[in-house]
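In what follows, a single structure is set out as structure tokens and then discussed.
The complex is shown incomplete by one protein chain, all other protein chains being positioned as in the whole.
By letter and in written order, the chains are A, B and C; residue numbering begins at 1 in each of them.
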Amino acid sequence: MLERILILLLFLIGFAGIVGMRNIIKKIFGLTIINSAVVLLFIVEGSRIGNSAPIIDAEIGLVVDPVPQALMLTAIVIGVCVTALALALAFRLYKAYGSFDIDEIHRQVHRES
Amino acid sequence: MKFTGRFTVSPESSVFSLVMLPLLGAALVMLAKAFLKGRMAAGMQFTAMLVGLFGPWLALLYTFPLVWSGLTVEGVIGNWSGVVGITFQFDGLAWLINALGYTVAGAAWIYSLGAGPRGPVFSSVFLIQTAALAATAMTADIFNLFVCLEVLGIASYVLVASSEKNGAFLASFSYLMVSASSMVFFLAGLFGLYRLTGSLSYSGISQALLALPDQGGGLAAISLSLIIAAVAMRVAMMPLYGWLPDAHALAPHAVSAVLSGVLIKTPLFALSRIMLIVPLGAAAAQLLGYAGAATAIVAVLVALSQKDAKRLLAYHSISQIGYVVCAWGAALDLGMDTMAGQHLMTAAFLHAFYHALFKGLLFLSIGTSTDRAGSRNVYTLRGAASTLRQSGERLPITLLSFIIAALAISAIPPLNGYASKIAITYSLKGSWQYWVLSAASIGTIASFIKLSRIFWPQPARIRLMATEEPSAVFMPSVATARHSGLPAQIVPGPMTDTSAVKRANLPVGISQAMLALACVASGLAAPWLYGFVLRLLDSAASLGFTSLNPGPALYTADNLLKTLYMVLAGFVLFRLAVSALGSRLLSLVRDRHRGFHGLFLSFAVGLSVLCVWLLLV
Amino acid sequence: MSGRARRILFLAQIALCVLLVAAVLIPVFLSSMPWPLSARDYLQANGLAESGASNLVSAIYLGYRAFDTLGETIVLLVAISGTIAIIAHGGAVLAQGYGLPSGTASEPARHLPPKTRTELLEVVTGKLGPVVLVFGVYVMMYGHLSPGGGFQGGVVIASGIVFLALGSRVDASNSLTSPENLVRIESAAFALLLLAASSGIISGSGFFGNPLAGAGLTPVAFIITLNAIIGLKVGAGLGFMCIAMLGRGK
Partner (left out) sequence: MIPILLALLIILAVYTLASADLLHGVIALSGISLISALIFYLLRAPDVAITEAAVGAGVSTVVFVWAIRATTRRASPVKNAGSSSAAVLPEDESL
């Protein structure tokens, strides 16, 4: 139970970062953190039903659930791809408006248009 | 012609060529970029686009007889076991979504040939987006739905950012953050459902949930609402639409057409597949239907207050998707095994299809006119018709396209918008949604009278103003260059975006003419199309309602009279809106920039409302 | 509204946001329902026989759910080309097409301080590069037996490529690490992946089916092939992105 509470806490910290941080790089940090939290949740919970890695060789006991592991491989990679694209956009925003501050960027965008 | 040899194309293969052909096209574009130079590369890219966007029509034609006769092509990809493998389902609905997607994507690509963007990166991303649309339409596996939505998402972030307009990077960034975060919530919902059911396919999930005591209880309700909220974010429904106006208004015109026309509807119809079979799905659909009605009226009011022409159109996309969601939600609430449900779903799809046609046409024609006139301000731009004529357009195709599309979205007979709006209100008659949607239609008429003023001749006073201050909208690249400190050859000058559009060119005309003809033809053929869609959806449910009730009668005196009243009311509303008092009131509802956190606050509120609703029913 | 009131309103909105999300997520995250056994039991009993891969995660990743993996590589592809296009040219490369001067993919180089390479770095990375490459190929090819697979191997290969690029002299033409070649490898591997995915259609075993099932080939051969292609594609793509970002393009 403690593990679940800690993972939820991690998720909420990341989410608060996305919503509350003004620096867009920190918002991207938050996105990475909530992604990690969900991946951790899948793996931690999926590992409760077995006691050996899902690789079948000789006589092994019950393996952990391999399905969440395979799904999380995909989710991790997709998360990093989105992060990279977000960073490229953040780079462009910095070059155009000279700041990582989301309010400052908003202000400049709306002043110009 | 019959295949007589040993080589036969299985239905499954032809279904997957809908996904694989655009991907193959994308691969060809990339190969061309990597290995070839100059004319060869351009030629190969052109061929690849033809293969990717028009080749799938062969597969659609090939699978049509199957779908028409009521068969559903379904199975597990790669013939693996269904316990872990990915289930897919190609039925009438999937066929219709694919037809919609490839129609609009084809027209948008032809337009982009003339007006840009047209680089290899754009082409490959565009094709990948089209492929993801096809895959979304036929998946019956919840994690595969997640992957498809992510592909759609990442392609559209890149496409929105490919605009050179001021603020496009911010629009793309906001869209990315909001939708990527909502996809993490989708994963959390997926976790809940997997924990309850141990299954990822829709049918497996619904069977396991039905077998559980209390049908999964609170966890099922919350997981479902997490998934629905994440998809509703993409659909841009009532509280969750904050990202859309910027993204759609700042994207290149051809991309705007696809984003508004197809991209926001495909997730909605893909969602219906799981909502139909999961317990609580009907209740969720009911709430979404109510939100859709609210969306239709609120967004049209905001649209009426806009001054940027493309933003106005973007708000109309939200409003029109509200109509679709309203009918869609009511249909799923009633269930697809009832006659009223079937008719509502038909109306919803028909409106989505027609909206894709006329909104695509609107984005293209308004985009062309405003680019040539050099301003997008609805209040100051006048005389766009003569500007178009001066730019060498001998046939007034752009003007005619705009008129046709504006009449269509205002639901004037005999254009297609009339038919689908009548179809939606016909099935909703007597409910409160009927009145809300009618009011929204009046608002639509008023705001398109307002928009059409940009084509009116230029009065002397405004002409003076226009020459004094060149519009600020079209100087973004200079600003970007100044801020970025990059040398001039990297950041193009202000004219690169528009130079192609400055002169009339053939692809722009052709794509507009195609869509305009499609609007008129689909309006005239509306009764037939209604029967066609009804039959396809019916074959999915295989109940045979088609013969019992052929659908609403279009040109009754009642309906025509109602349209007349609505046009009059719309004109009155327009006069009110441009009066001094009206414009002051409207400036109150004009989209306040609620800031970045506002987007997330609305997501959190929408999500928790949906949760509470599902827990209470 | 004063600055202070605005700030309080802002914080209140954020607190509301987080509280609402927490209320919704608590039942999902803290649920103590027993974890379902059906998929695990099925895979433990039949996974090896059906797919031939003793690593069950690989069996799912490239067998049962290979279509997801295709989607994932496409996300990576779009992310890489989008990232490069955005950082190097803003929207221009997307908007203009073939009119651009070639070889500008390394544009961000100008923002790095000139001294990113030292003598020591050059020697160490140059020597380490080939080793890392070989290790990457190992991870890639043995993914069906042991932890690892095409994607992870590809990432290791990418870092090997970056090491080689860092280690090579400025003017030495290193054909593996030139951006042109990496882009070529990536696009060719993507085309190969699509061909492999659809080859089952022609041979009759269905989309993403093992194309040589009739000829007695076990599914594991198909998994190994997919692993190799994905590894190549991911390695070339990520390597290209990292080199472009480090400004080591031609």
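Just so we're on the same page, a residue touches a chain if its C-beta (ideal position, glycine included) is under 8 Å from a C-beta of that chain, and two chains touch if they have at least 3 such contacts.
Keep in mind that what you see is a predicted model, and the values were worked out from it rather than measured.
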Residues of chain A in contact with the chain not shown: 2-3, 6-7, 9-10, 13-14, 16-17, 21-23, 25-26, 29-30, 32-33, 36, 39-40, 43-44, 46-47, 50-55, 63-64, 69-70, 72-73, 76-77, 80, 83-84, 87-88, 90-91, 94-95, 99-101, 103-104, 106-107, 110-111
Residue numbers in chain C that touch the chain omitted from display: 3-4, 6-7, 9-10, 55, 57-58, 61, 83, 108, 111-113, 139, 147-149, 151-152, 155-156, 158-159, 238, 241-242, 245-246
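Going forward, only the chains that are shown with their structure count from here on.
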Gap in Å, rounded to a whole number, between the CA centres of chain C and chain B: 30
Touching two or more other chains - residue numbers and ranges from chain B: 84, 143, 147, 150, 154, 157-158, 161, 169, 188, 191, 194-195, 480, 484, 597, 600-601
Multi-partner residues of chain A (each touching 2 or more other chains): 15, 19-20, 41, 45, 67, 71, 74, 78, 81-82, 85, 89, 92
Residues of chain A touching chain B in the complex: 15, 18-20, 24, 27-28, 31, 34-35, 38, 41-42, 45, 67-68, 71, 74-75, 78, 81-82, 85-86, 89-90, 92-93, 95-98, 102-103, 105-106, 109-110, 112-113
Parts of chain B lying in touch with chain A, wherever the complex brings them together: 84, 143, 146-147, 150, 153-154, 157-158, 161, 166-167, 169-170, 172-173, 176-177, 180-181, 184, 187-188, 191, 194-195, 200, 308, 472-473, 476, 479-480, 483-486, 593, 595-597, 600-601
Residue numbers on chain A that touch chain C, as the complex places them: 1, 4-5, 7-8, 11-12, 15-16, 19-20, 41, 45-46, 48-50, 53-57, 62-67, 69-71, 73-74, 77-78, 81-82, 84-85, 87-89, 91-92
